[in-house]
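Excerpt of the complex: some chains, original placement.
Letters are used for the chains, namely A, B and C, taken in the order the chains are written, and counting of residues starts over at 1 for each.
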Amino acid sequence: MDLATVAGIVLCSILILASILMGGSPIIFVNIPSMLIVVGGTIGATLIRNPLAEVIGTAKIVAKAFTIKLIEPAPLIARIVGFSRKARKEGMLALENVDCGYDFLQKAISLAVDGLEQEEIKSILSNDLQGMVSRHKRGRKILEGMGAAAPAFGMIGTLIGLVQMLASMDDPSTIGPSMAVALLTTLYGALIANIICLPLADKLKVRSREEVMSMSICLEGILCLSQGDNPNSIDQKLKAFLSPTARAQKVEEKRLAAEPEEQAA
Amino acid sequence: MDLATVAGIVLCSILILASILMGGSPIIFVNIPSMLIVVGGTIGATLIRNPLAEVIGTAKIVAKAFTIKLIEPAPLIARIVGFSRKARKEGMLALENVDCGYDFLQKAISLAVDGLEQEEIKSILSNDLQGMVSRHKRGRKILEGMGAAAPAFGMIGTLIGLVQMLASMDDPSTIGPSMAVALLTTLYGALIANIICLPLADKLKVRSREEVMSMSICLEGILCLSQGDNPNSIDQKLKAFLSPTARAQKVEEKRLAAEPEEQAA
Amino acid sequence: MDLATVAGIVLCSILILASILMGGSPIIFVNIPSMLIVVGGTIGATLIRNPLAEVIGTAKIVAKAFTIKLIEPAPLIARIVGFSRKARKEGMLALENVDCGYDFLQKAISLAVDGLEQEEIKSILSNDLQGMVSRHKRGRKILEGMGAAAPAFGMIGTLIGLVQMLASMDDPSTIGPSMAVALLTTLYGALIANIICLPLADKLKVRSREEVMSMSICLEGILCLSQGDNPNSIDQKLKAFLSPTARAQKVEEKRLAAEPEEQAA
């Protein structure tokens, strides 16, 4: 996922830079006051719309969503099944120092190792899952709000530039360059909205959907594991989260991914 | 919350003022008739859309929402738990002259002290909560309506200016300045909608969500308190309203906040 | 409600007239063919969209909604409670010639006096209430449709004017005035939509909400009255329809409003 985002941003940037460079000096596209009014105005409107804590939180969520690598569902299932085999053979405490590489799974296992009730484990983990979903949802709302504010401030900047240009139209030779500068804010607003805010808001939605699946697999798997279910039946149950295509893939992957666990066990 | 709103409005205003001042005399951006048509037209359309009482009510709600400091959920829980300890030791009447610094909690406590039935307390407080939610919702609708009316009247003003300019195009040197004035109404409309109406409508929604949480905590807490629940179990129950992050914070805060109550008890 | 609508329309009209007059002769803003195309086109599109009977019905609903004074909930409750006292003392027939000043209440009372079954009264009155709601809803849809059609026909008129101007651009001195005329239809469309159709559609919604409350109070009150409930318990029940603020006001108003009824009784 991360890769597509980076590739998309790089592709868009290269294309826009290229089309700017082919038209002559790129210096005419740089105007600090115009940038300030669009970027600053968008940030200002975002601050009015949302509590400060949520705005900062969103920045973190976005950063996290695009840097932390999401664990794939198929190997995740294999790993949980491996843990359940280990727990069956050596007891729950054998999972105490296991390293999962996935925070949520780690927490789920430590809850199970601590011997909490099924109901308690479920309630704590569901709460975390809900929290993640609602954090992502608010982050998406904030990004969408920024995607609406940026073109609006772009238009406001262009209007300010046009009024200034029209009010002092003494020298016709300055009309062109003044209008070019006035249009820059509209361009900045369109770029911010269409390359950054709106696409990231959409991707956060996809990311949220994927993370819900991973978390649900962990939650369901650890509940089964902690009540001592048979590893094969856990495997069956967790399969239901996979799409038909992924299920076919899984068969192979599971063997590859499960083996190290088996050996470890 | 209040701070972010103020910061956002100040940031937007400074940026727009700066970009106006850098372009020359700010006097060309001041046109009283243009302001009258946008501000007056927006107010006029708002009056047609809504009953007068609701329009005035919204102004009050907005003012209140951005001046009264909202009580944080974590210290609020600590305070209610403190009250429940006090009530257990010294009886309900000990809460009679307690000062909560939060109107809704104060009312809830006085209802409990007066010895009303659980059902009655719940019905009265839920009604207040519902009333707050629906008042905020109407306020948001009115602000959103204003955010739609302002650009519309901006466009109407610009059309009027354009028609006047085009109808008497004798002296070409006046075209620029006339058109600058005509565009001002569009600018005013965009500023009113994007810096004031639409962001405030969004923030009212956030504010409403936060106030629902505070009120729900008070309602749930006082119901438990009035039926003599154990302070620790009240603490447990009210925790469920907090997000995981806030819950972690709470542990520390609770001690700090709860102590004065404890001592008072 | 009526007042705010009138005030809003007057305020908007004055501001627009003022801004037109300040710019010179208002004669340039009057163009009968432009008006015909916008007003006529909007009416035409409304006729295509809706059955003739509903279009005429909407005109009546709008006229009625803004002329008939709506009875306030608090005095209405007081009046119904007064009637219930009278009915208790002197029997149902004493209400036969009572004058309520509110058609729906009058009908409700005459049904109760005629001795209809509770179920029948409820069914007849609910049906009337539903009919009012659906009539208002259709009226709103028609007004919203007009609010979308007016700017569209404004744009069509402007396009026709522009094509005519551009096709015969022999004399440059006529370009300005021709374009001014072309823009008039856009202006008319914006005015019709933003000052008349869209705000009235919104107000019809508010009006509908208020009338539902008045009718529900009458319906509930007369049902209680006809089954001989205690006046105080009727008062309690009907209170539930009021918002907390209105409930506080009511206490005073009730005494003032109820007294004449009491004396009459």
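Everything that follows uses one rule, which is that a contact is a pair of C-beta atoms (placed from the backbone, for glycine too) under 8 Å apart; a residue touches a chain by one contact, two chains touch by 3 or more.
Everything numeric in this text was worked out from a predicted model, so none of it was measured.
Of 5 total copies in the complete assembly of this structure file, 3 are presented in place.
Note that only the chains that are shown with their structure count from here on.
Superposition angle, chain A onto chain B, using Cα atoms only: 70 degrees, a multiple of 5 between 0 and 180.
Relative to the C-alpha centre of chain C, the farthest chain centre belongs to A. Centre-to-centre separation of chain A and chain B, using mean CA positions: 29 Å. Centre to centre, using the average C-alpha position, chain A and chain C are separated by 47 Å.
Contact with two or more other chains is made by no residue of chain C.
Residue ranges on chain A touching chain B, taken from their complex, read 33-34, 36-37, 40-41, 43-52, 54-55, 127-128, 131, 134, 145, 149, 152-153, 155-157, 159-169. Residue ranges of chain B in contact with chain A, taken from their complex: 1, 3-5, 7-12, 15-16, 18-20, 22-24, 28-29, 175-177, 179-180, 183-184, 186-187, 190-191, 193-195, 198-200, 202-203, 206, 210, 243-245.
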